[in-house]
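In this view, the complex is presented without one of its protein chains, the others remaining in place.
Chain lettering (A and B) follows the sequence in which the chains are written, and residue indices restart at 1 in each chain.
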Amino acid sequence: MLALVRQRAGLATGIGIVAALVIALFVAGEERALVIGVYTGSAYGLVALGLVLIYKSSGVFNFAAGEFGGVALCTLYLLHSEGIPYGFAVVGGLVAAMVLGLLTEQIVVRPLFEAPRVTLLVATAGVALLAIAIQIWFFDSQGRPIAKAFPTTDRVTVLSVQISDQRLWLIGTVLVLAVVLGLFFTRTNLGLAIIGASQEPTATELVGISVRRLSTFTWVLAALLGGLAAVIAIPDGGSFTPGVMTSGYLIPAFTAAVLGGMTSLPGAFVGGVLVGIVQSFATNASIFQDGGALDIPGTPSTLLVFIVLLVVLVIRPQGLLGRSS
Amino acid sequence: MTLRRPLLLLVALTLVAAACGQKAGVAGTGGEGGGDATAPVVTAGPPVTAPSVGTTPPDGSTPPGTGSTAPTGSGPASTEPQVPATTAPPAAVYEPGDDDTVGVTDDEIVIGIHAPVTGASPIPQTSFDIGKDIYWQFLAENAPDQLFGRAVRVVFHDDEFNPQRAVQVCREMVEEDGAFLLVGAGGADQITACAQYADEQGIPYLSACVNQEDLADLSTYFATSLTYAEQAPLMLDQVAELGVTEIGLVVSDTPSFNDAFEAIRAAAEEAGITIAYDTRINKTAAEAEQLSVVQELKDAGVEVVILLSSPLVFIGLANQGVNQGFTPTWLGPGVTSGLNAVTNFGCPGVDTGLFFNPTPQLDVIDELDPDFRAAYEQFGGGDPADDIGLGLWALNKALGLMLAQTGEELGRAAFMNTLVSTAGFDNGIYSPLGFTADDHFGGTGAHLLDANCEQKMYTTAAQFVEVG
Partner (left out) sequence: MTELLTRPAAAQDRPARFRPSAAGWLLRLVVWAAIAYLVLIVPLGRPALELQDFARAACYAIVAISLNVLLGYVGQISLGHAAFVGIGAFMSAYMVTVQGQAFWIGVLAAAAIGGAQALVLGGVSLRIRGLYFALVTLSYGLVAGDNIFQIESFTGGGAGQQAPKPQGFESEWRYYYLCLAFLAIVLYVDWRMMRTKSGRALLALRENPRVASTFGINVRMATLFAFVVSGVFAGLAGALLAHNDLSVSATTWNFNLSLVFVIMTVVGGLRSRPGLVIGGAFFALTPYIIEKIPGFDDLLVKIPAPFDLTPETARLVIGPLLLLITLIQFPGGIGQQIRPITRWLAGHRFDIHDKGPKEVQITDVRA
């Protein structure tokens, strides 16, 4: 009983922090930051889902999560510019992402199964850097245009922020996936097997489940998530540059995942939105501008995200929606 | 292993160098470029009393009260009009040091250029690699005596869009490659850093100008285009022409742009234009920040936004704007934002872009200098001429004129003395440049480029828009 209360109390604290933030924003007159937070944070959240998935299953921070998406994006661009219809090009991109995920798992992760996690982090970083280098090689470091799948830009307007069809698809996808994956890991046999394999690999093998097959499945799924994030989110901006997924999305996604609780899939979305809100608030709030009361040298949003991260982790080391270990 | 934030493209290349002796039209007959280049110095030149650049186009009329263009108070006799190019400029502001003739031999002059090829704002390297040599190849074939039998060799290093690295590569170019003079292709901070180094070493350093503050005191620095601050009146004139009275102002948040920010605000006040919203945006603004700024601009309801930022931020803002139904005219002192690479992937947002640029675009270059395309056909190895190549061509042409004007006894001091004592340099592509001992900001005008998403390129909306 007490444990239940404590668990609920944990969730309540998380919700409390979020509520306090929302109220503060309204008071400060920056409620639009909420909208922008959801707008941009959903992209971070989708990448974060892939990060959380890998972390839950193998304890690795998958540095290549961004570039799974990058590969999908490049493939989409290449196929589409060769005249292939957009839908097929998207599928092609997702397939490419999954192939990269498979290759990464087979070539890099398998041999390092027993290695320290920091070695794996560095190895996935190597994969990401290699993927980016290859993109630079082929695209000469230059950006490329990429059209939206759905051209309508003003389907919904919230607080004078127009939300395009593309963006609505992104938000929808993240929400659905977060819930589905959350249920997957708690209710389905396969999901539970994955968690089990990460915590007790020997026992899992003894029960007859192939840990290796699970690992492959997880990485391919994570790659698919990364690919989805890229092909849905990036075209909304109209263009991409080599390495954009890693330089623009990986670190906020990492922050989002940690804020939400590295073990919580819905938390990834919440974390993403939180990062988006903080970035937007920091950019617009006049107190942080030159001459304001709290004039922050350089970019206010970086400092504010850092402070929020520290505060959340100090108050709740397992993240907003994470379970305490 | 570069993993920089938005890998940007396009760095300003243009290095405007002074041309000597050419009037705007005459330069078009570049076929006899060799002969013309050694023509006498143009008589009309910019009045040099004031530090700010207020120049009149070389239309043949002598500017008021300035028969001579000698640097004030420098002592020796000023250059007379019609002085033949072969005599050394008499004004001796610069004394030769021990390394005065580094990079100069009987056969060769070495020029060092640094530019970002990797890092936050990379140029397409292939364009650069080809473009940097074409003018010199052309010159060697068509006017080998212009430089007194010397060929020019260009060495190039990547500065990775990092000022610390820029100083490094500048040192390398001087100490290892033996560069005679240095050129900065782009990136205000890198240019400032390398210019400081060059100044300490007494090496001539030229670049398309960006900021003014940190460069104004350097004695070996020469700006080959208008600074951002100098372009402020031009921009505000354009605003007036667009018929609006309220604008937005977005400038990247880097100390180098402080003087530009202030200058634009001052110019707006003078012109009676209200700045409804202004902000200093992060150099590498993420989507959330771009969107926030766009929302604020939209709230302010402006139809024109003056923008001073990297091309990637421009593209981001413009496209976020399109998503939000906000499509103002984006006006700015471009250089990098005015490159076709931007229209290659920035459309549809960038369609309303209007940028000033030291060089015009490819659509008018044939009238100004038919040699350009011809040279590319001959020496370009099959690659089509592009606007980066054009920037390099113009730069090199100007450099060629400056080197020729210095004469056979080529040394760093002589070169710089020539720069400050020659009335004007006009390569026909840039607005004419003029330097004096007090004012090393040689730009006098710019061209206005208009983005065109249908053709996926920039077109030249106005040529030789000049200050004052």
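What we mean here is this: a residue touches a chain if its C-beta (ideal position, glycine included) is under 8 Å from a C-beta of that chain, and two chains touch if they have at least 3 such contacts.
All figures in this text were calculated on a predicted structure; none of them were measured in a lab.
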Touching residue (missing chain; options B:T220, B:S256 or B:S337): B:S256
Candidates A:I84, A:V108 or A:A149 - the one touching the absent chain: A:V108
Per the touch definition above, residue among B:R165, B:R412 or B:H440 touching the missing chain: B:R165
Missing-partner contacts on chain A, residue numbers: 55, 59-61, 107-108, 111-112, 115-119, 121-123, 125-127, 129-130, 132-134, 136-138, 251, 254-255, 258, 262, 296-299, 302-303, 305-306, 309-310, 313-314, 317-319, 325
Residues in chain B touching the chain absent from view: 1-5, 117-120, 125-126, 129, 158, 161-165, 167-168, 171-172, 175-176, 188-190, 192-193, 196-197, 211, 214, 254-256, 282
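By our rule, only the chains that are shown with their structure count from here on.
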Gap in Å, rounded to a whole number, between the CA centres of chain B and chain A: 42
Contacting residues of chain B [partner chain A, same complex]: 1-9, 117-118, 122, 124-126, 253, 279-280, 282, 285-289, 291-293, 295-296, 298-299, 312, 315-316, 319-320, 322-325, 341, 344-349
Residues of chain A touching chain B in the complex: 32-33, 36-37, 39-41, 43, 128-129, 132-133, 136, 140-145, 153-154, 160-162, 164, 236-239, 241-244, 246-248, 252, 276, 279-280, 283-284, 289-290, 298-299, 301
